[in-house]
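The other protein chains are all here in position, but one chain of the complex has been omitted.
Labels for the chains are A, B and C, by order of writing; each one numbers its residues from 1.
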Amino acid sequence: MTTEAPPYTASELLAVASARLLRDGETVFAGVGIPLLAASLAQRLDAPGLTILFEGGTIGAFVVPGQLPPSTNEQRCTRRANMVLSSTDVLLLLQRGYVDVGFMGGAQIDQYGNLNSSFIGDPDRPTTRLPGTGGGNDIASLSRMIVAMKHEKRRFVEKVDFVTSPGFLDGGGSRHAAGLPRGGMFRVVTDLGIFGFDDKSKRMTLLALQPGVDVTGVQDNTGFAVQVAPDLSQAPPPSERELAVLRNFDPDRLYTA
Amino acid sequence: MTTEAPPYTASELLAVASARLLRDGETVFAGVGIPLLAASLAQRLDAPGLTILFEGGTIGAFVVPGQLPPSTNEQRCTRRANMVLSSTDVLLLLQRGYVDVGFMGGAQIDQYGNLNSSFIGDPDRPTTRLPGTGGGNDIASLSRMIVAMKHEKRRFVEKVDFVTSPGFLDGGGSRHAAGLPRGGMFRVVTDLGIFGFDDKSKRMTLLALQPGVDVTGVQDNTGFAVQVAPDLSQAPPPSERELAVLRNFDPDRLYTA
Amino acid sequence: MTLSYEELCRRTAARDRSLREKVMSLEEAAALVPDGASLGIGGSTLSRTPMALVWALIRARKRDLVCARGISSSEGELLFAAGASRHLITSWFSQGIVWGVSRIMRAYTESGRARFEEWSHMAMGMRFRAGAMGVPFLPMRSMMGSGLAPRLPDIREIECPFTGDKLLLVPALNPDVALIHVQRCDAYGNAQLDGLQFMDLDLAMAANRVILSTERIVSNDQIRRMPDQTKIPFIAVDAVVEAPYGAAPHECYGVYEPLFRHLDGYAALLRKDPEKGAAEYLERYFYEPKSWTEYLERIGLEELLDAARRGRSIYDD
Partner (left out) sequence: MTLSYEELCRRTAARDRSLREKVMSLEEAAALVPDGASLGIGGSTLSRTPMALVWALIRARKRDLVCARGISSSEGELLFAAGASRHLITSWFSQGIVWGVSRIMRAYTESGRARFEEWSHMAMGMRFRAGAMGVPFLPMRSMMGSGLAPRLPDIREIECPFTGDKLLLVPALNPDVALIHVQRCDAYGNAQLDGLQFMDLDLAMAANRVILSTERIVSNDQIRRMPDQTKIPFIAVDAVVEAPYGAAPHECYGVYEPLFRHLDGYAALLRKDPEKGAAEYLERYFYEPKSWTEYLERIGLEELLDAARRGRSIYDD
């Protein structure tokens, strides 16, 4: 793993790399932070027709650069949006099948893409009580998921302390058997690599390395044995254009510190 | 039964007599025709604070005299109303317990107050297919009911051909047992009399006679044995004031022909 | 009309839900509706009936449409009389109380030529809402004990697992196509409705395809100035047709009231001989006109102006 400091922060790398995964014409349900930023970035780059949904109750949002909301529940999420509706009804769009991609961050993830944002340690006697699911569980249960998060050993564990938002649960067909016939983890984007999930085992698989990172670097920062795709590729670094648009969105580094 | 023609039509008598049953401050869910007219009349007489709901999606309506709607689903129902909402949501107010009185007409009624507005004759081979329930079944299932209808032998039968809107079903506790713990028939207002229902048997009981009508006249026009209340009273005729306000509402005799 | 959840979601995923222009003619919109399709019809009784779209479907000689609407009026009579539908799912069906019991409805249902499947009005609302929510059923507390429930397919009475209450479960209704008329929408299908909404918002989200007719098409900029006034989102809309007076002879809230004289004439024509009268009406107003504008010309400008004056008066002091 290289030591020279790249001309962008880890958060900026996450935002740019995940923005590239969003396609024009898709409908994405985006959480606050990197997901909101990356979706807005994609909209200004190669996916002008990307439909962004926010949990607070927004369809077809266009966030104004430099006016990022503190959550997805404030008026900044709705300025010049196509529609404002109730939180319950926008979440129901996930259940009705209107959402192509769910996009959120995570505190802790395991090899099957299960996310924990509720408890570190024993849920009945947690060492840390986290803020909880919000709409995360609904998004992860009902759509194809992209997760963007910093890559640290304590965050990438073999088994999460608690399943707040379901990935593939115990792998194989366990997600479907639990009553979740749709969606599931699609990609996990970190500052070290981009991961997919094995069709059969549903285990997390390294698809691409971020600039200046090697497989050992990924394994050293991962709490389970990293599966590597046969056609492992190299993710291109953020371009000047991508970074310029991104920084214009978040000049105060609200999300990209 | 007297033969001299009274200075009002049967429909006018129904409207006035039933309007008198509505109390200030109550919430009434009114159907089109006599109920809409009677509720509006009560609002202009002794119940200015009567809250009128319409199936089309209106709360706190104030119908404009001379501008009666063709049903409870047109804009005339909403002029200067307090709130306009979806049909589904206004009907749900019945289920949520917000409605004091349901108020509608009927084609055929039986001794337990069951209403038929669907089929005359065998439902599978009806001699007459009627327009159906609309919200009638919902209103009758979920509120205390007032029914206003013309009194004819073929309309007042021992058992309706079909239960479109439930009264007390087979009497006694059968309504509750069917899954309808609330509401039930309260009053039936006709051009011959005003009827209540026996606390135990739930049979229709004659409480008051309309002007110029005697018990024989009621029995002759009723298809089942008429129970008479021990304290049978005489309903006062429509007053000049009542008729004046009423005719001002329906100058074209749209509902009161 | 009950689809498996996987199939429902597959159909939704297959639709192009992107922000794209989808303006077309009445004829092009009608071509999106196959024979035998299940239709959800917006509005209620004489309000915001998508008459121009119904007109286009009847002119296109559609057959075996299974139609669902909260309350049905003359559009239902004409769908029966034209042979476009033999099955109507609704809570009430006649032109309107002031014109008495529909003789066309009676002629077709009593002879068994067509079916009038009767649900309570709230049950229709629960069925569309379940469809919009992506759940197979919703629980409710009416229709029990009456004669309605036993005659209906796909309905369950349960004891509530929480309270032990008796409840009725009604199945989701996800029509193949919804026809909805609105006051205004943009070229993408973002619709802003004024006044009475009836069941149209749930219907739009329940349907597998939505065709909007609109009094006028406005810019996306205008829609986006008041996003909280958008009631149907573009992602749910597949076609937009501009049709002024698109609900005539019924009303469009705040734009025009019902065309009462025309409706009285229609009723009188059908009172004489329902089937001959309906055939005559269809010939004159549905088949002969070369365009929707000619249909409106035959109704007559004086009626249109009078209805518009009354319609706009809802906003007068």
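Methods note: contacts are C-beta pairs under 8 Å (C-beta built on N, C-alpha and C of every residue); 3 or more make two chains touch, one makes a residue touch a chain.
Keep in mind the model is a prediction, meaning the values are calculated, not measured.
Chemist: Which chains here would be touched by the one that got left out?
Modeler: Among the chains that are shown, those touched by the missing chain are A, B, C.
Chemist: Looking at A:180, A:215 or A:228, which makes contact with the chain not pictured?
Modeler: A:180
Chemist: Have a look at C:169, C:217 or C:308 and name the one touching the chain we're not showing.
Modeler: C:169
Chemist: Touching the absent chain in the whole complex: find that residue among A:11, A:27, A:43 or A:78.
Modeler: The missing chain is touched by A:78.
Chemist: Among C:80, C:93, C:119 or C:137, single out the residue that touches the unshown chain.
Modeler: C:137
Chemist: By the contact criterion defined above, which parts of subunit C meet the unshown chain? Give residue numbers in ascending order.
Modeler: 2, 4-5, 134-141, 154, 156, 158, 160-163, 165, 167, 169, 171, 194-197, 225, 228, 315
Chemist: What does the interface between subunit A and the hidden chain look like in terms of residue numbers?
Modeler: Residues of subunit A in contact with the hidden chain: 32-33, 55-58, 70-71, 73-79, 84-88, 91-92, 94-95, 118, 123, 126-138, 141-142, 162-166, 169, 174-175, 178-181, 254-255.
Chemist: Provide the residue numbers of subunit B that touch the chain removed from this figure.
Modeler: So the residues of subunit B touching the missing chain come out as 24-27, 49, 51, 58-60, 78, 80-85, 92-93, 95-98, 100, 181-182.
We adopt the following convention: only the chains that are shown with their structure count from here on.
Chemist: Taking touching chains as linked, do they make an open path (line), a single closed cycle (ring), a hub with spokes (star), an all-linked set (complete), or other?
Modeler: Graph shape here is a line: each chain touches the next, no loop.
Chemist: For this structure, which two chains have more C-beta pairs in contact than any other pair?
Modeler: If you count contacting C-beta pairs, the leading pair is B-C.
Chemist: Can you work out the whole-Å distance between the CA centroids of subunit B and subunit C?
Modeler: Their C-alpha centroids are separated by 29 Å.
Chemist: Can you work out the whole-Å distance between the CA centroids of subunit A and subunit C?
Modeler: 41
Chemist: Which residue numbers or ranges of subunit C touch two or more of the other chains?
Modeler: none
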